[in-house]
Structures are given as structure tokens and as C-alpha cells.
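The block that comes next holds chain A.
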Amino acid sequence: MRYEKKRSASRRTVIKGLGAGLGLAAAASFPAPFVRAQSAPVKVGILLPYSGTYAKLGDAITNAMMLNIAENGDTLGGRPVEYIKLDSEAAPPKATENTNKLILSDKVDFLVGPVHSGVAMGMAKIAREEGVITIVPNAGADQITGPLCAPNVFRTSFTNWQPSFPMGKVLLDKGLKNVALCYWNYGAGKQSAQGFIDGFVPNGGTIVKEIGVPFPEVEFQAALTEIAAANPDAVYVFFAGGGAVKFVKDYAAAGLKDSIPLYGSGFLTEGVTQAQGAAAEGIQTTLHYADTLDNPENKAFRAAYKEKFGAEADVYAVQGYDTGTLMRIGMDAVGGDMEAKNDLIAAMDQADFASPRGPFKLSAAHNPVQNFYLREVKNGVNEVISVAYEGLADPAKGCTMG
Partner candidate 1 sequence: MREPLLETLELTRRFGGLAAVKSVSIAFAPGEVHAVIGPNGAGKTTLINLLSGDLPPTSGRILFKGQEIAGRPAHSISHLGIGRSYQKTNIFLNFTTRQNCWLAAQSRLPTSFRFFSPAHRRQDVAARADKALALTGLEARAGRLAKEMSHGEQRQLEIAMMLATEPELLLLDEPMAGMGAEESERTVELIRKLAADHTVVLIEHDMDAVFKLADRLTVMVNGEVLETGTPESIRTSPAVREAYLGEEEALS
Partner candidate 2 sequence: MDSVFLFIQILNGLQYGLLLFLIASGLTLVFGIMGVINLAHGSFYMIGAYMALSLTQLTGSLPAALLLGIPIALVLGYGMEGLFIVHLYRRDHLDQLLLTYGFILILNETQSIIWGDDAHGVPVPSWLDLSLPLTDTLSYPVYRLAVSGVCLVLAIAMYLVIQRTRLGMMVRAGESNREMVEVLGINIRQLYAFVFSAGICLAAVAGMLAAPIESVYPGIGEQVLIISFVVVVIGGIGSIKGAFVGSLLIGLAQVFGQVLLPEFSGAVVYALMAAVLLWRPTGLFGRA
């Protein structure tokens, strides 16, 4: 891994002239020659979706992360912070190009992003090669902190496997032994399903039916009919966003809600209960966060977020907020000296703090070790019922670190 950097003051002007002439110029800003000093801003490059389906997540993460750093006087390790935002468009073909831009052209000190797992893969590829400290604030692809894990790559969210794993035990405890699985048949859906299976089958549960719906198809009638035909004790699903809204409503409209209880990974009811309405009432899910978590950090965070942005914080905001915390921990440890990168990484690696989601620390693979909460939708709110699993770490299969 290369930590040293080459910088030349005149380079940018040369490129600017030539690049503009050829139309190649990344019309990024061209600041005055970099002054190597502790007072020079820390550059945080943010690659998140600001357009398209995932724009809402990108905004929440960005807002909360900036809120966190603003609470620290807009500094990291005593240095001011400069943000460089880039729209990822949730488009994997552009992931490496955008990452290159932030790392090679803007020379960011920290790289934050993305939401989409495909983009995360492209980003991780470059981040691993260039060695820039990277924090993934959402994308849950297991590989990032699995086979692709790297000392400079951190995650403040979850692996797709994580939220589903605790539910296996929850269902068995309720005596629900025959379960049908239904999920979007793509990376996140399959990994989520695997998480559930890992927590369910070895403990004596049986998967009576597994239904993969082609992503991002939202026509669920066929799947619902299959579920009804299998007549399981319960159904466990992975859907998110618009698909989650539709599935929950369709499930209720098909009359299944009263006969076969519906469980899911927390994204099923995250940020969409308004749209789901009455159909969501009573659905239980597991996630590493709930809006109603009763701890002082959460209350303070939610109040501050609401005051500043006029909107309720959500799980994505928490992940963004903790991204800020993680950067603060690292930068405080080295007093803002990016040259002390190994120390910085070591400090982040050892991070152990009280997050709005509860206790937060990192596994050897740099994925959060965190509580998973069993939640139930009551009056459109995900109320915490219990801690379904305390301090769950991802198995990080294939990671050779630590």
C-alpha cells in the first residue's frame, strides 16, 4: 500500500490549460498551491448518490456527517475541513472514475461513500490500491469487509448478512419453525437471505420455500400466491424502498397478514411506514437502529438533526453521523497529522464509542460490532421490543486481516 503522495504546485495549471483545451478537464476547483501545514483543511471526499432512487440516503448521510463535524467546530484533529461532494448516481460503471477523481485529482484525505453495493465494489478496488482511508456509510455488500477487506477500508453501517442473522433465533423462540423466504434476487437480497438461513437452520429451523423475485421487479402477486400455497409458520423477507412499500401493502391486501406473520430485515419498514400505512402495523423486523432507541446519544442526535435540517433522522443519518465520529477519533489520535496514517488507522480500528445506535466498535475486518434490535411497527413507528442480538459481528468470511 502506498501512503506517500506526490504533489507538485504547477501541475494543476498545466493540466487546466491542456485539459480545458481538450475538453478533458474535470472542471473541479483549482485552489492555490497546497500549503503543507496543520492549518490546511482536511479534505473529505464524499461519493454518494444525490440524484435518482437513492438520493434521499445520500442526503441523510451527508447531512448527519457534516452535523457531527460541525459539532466539533467544523474541524478534524484541529484542522478545518473541506468537503468535496460527488454524485455517484448509484452507477457502478462510473464508480472507479469518480473514485479516481477524488483520490488522484482532488487528493482527498478521507473518502466517504457509497450507498450502492455495486459502486462500493468499484470504489473499494481503487481505495485498496491507493490506500486512502475509506469509510463506507451504507453499502452492505458482505465482500467489502470480507474477502476484499483492507486496513484502510472501514464501514459504519452493516453487512447485508448482519440484520437478518438475529431473526432466526427470534422466530425459533416464538416457535415458528417452518419459514418461507422471499427476497429480491440480487446481491443484497441473497446475502440477507443467507444471514437469515445461518441464524435459523443450524438452530433447528426449516426453510420450506425460497422465492427470489427478480430485482427490481415489484410485481409480487406470484410470490404471494407461492407463499400462500406453501403455508409456512412465518415469512421472512428482504425488500427496501419502493419495493418494501409495495410488498407490505400487497401482503396485507392478499389477506396473508392475518394468517402468516411477516418478518423482515429492518429495511422493510425503515423510512417507509408512512407510505405503507396500516399494512405495516405489527410487522417485526431486526436492525441495528430504531428511531425510538432510548439512549442519551440518540436523543441528542435526533434533536440536533431535526433542528438543523427540519427532518427526522433515520438509520442512514446515524450511519453518516458515526462516520463523522470515526474520523474524529482517528484525527484526534494523531492531532490532525495525515502523515501518521498508520497511527490514524490504528486509532480508528480501536474505536469504541457510544453511538445513537448503542455501543459501537469495529471488528478485525472493520465492520461494526453492534446490537441488533427487534422492532415492531406501532402507529407507524418502529418501536424497540428487545435486543435481538447483543454485539453481533459479521463472520467476515474470506477476510485475512486481524
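Observations on the structure shown:
Quick note on the criterion: contacts are C-beta pairs under 8 Å (C-beta built on N, C-alpha and C of every residue); 3 or more make two chains touch, one makes a residue touch a chain; residues count from 1.
On the choice of candidates, all candidates are chains of the complex that A comes from, given by their letters.
Owing to the predicted nature of the structure, the values given are computational and were not obtained by experimental measurement.
One chain among 1 or 2 touches chain A in this complex, and its number is 2.
Put simply, chain A touches candidate 2 in their complex at residues 51-56, 59, 185, 211-219, 221-226, 228-229, 231, 241-242, 244-246, 249-250, 253-256, 259-260, 271-272, 274-277.
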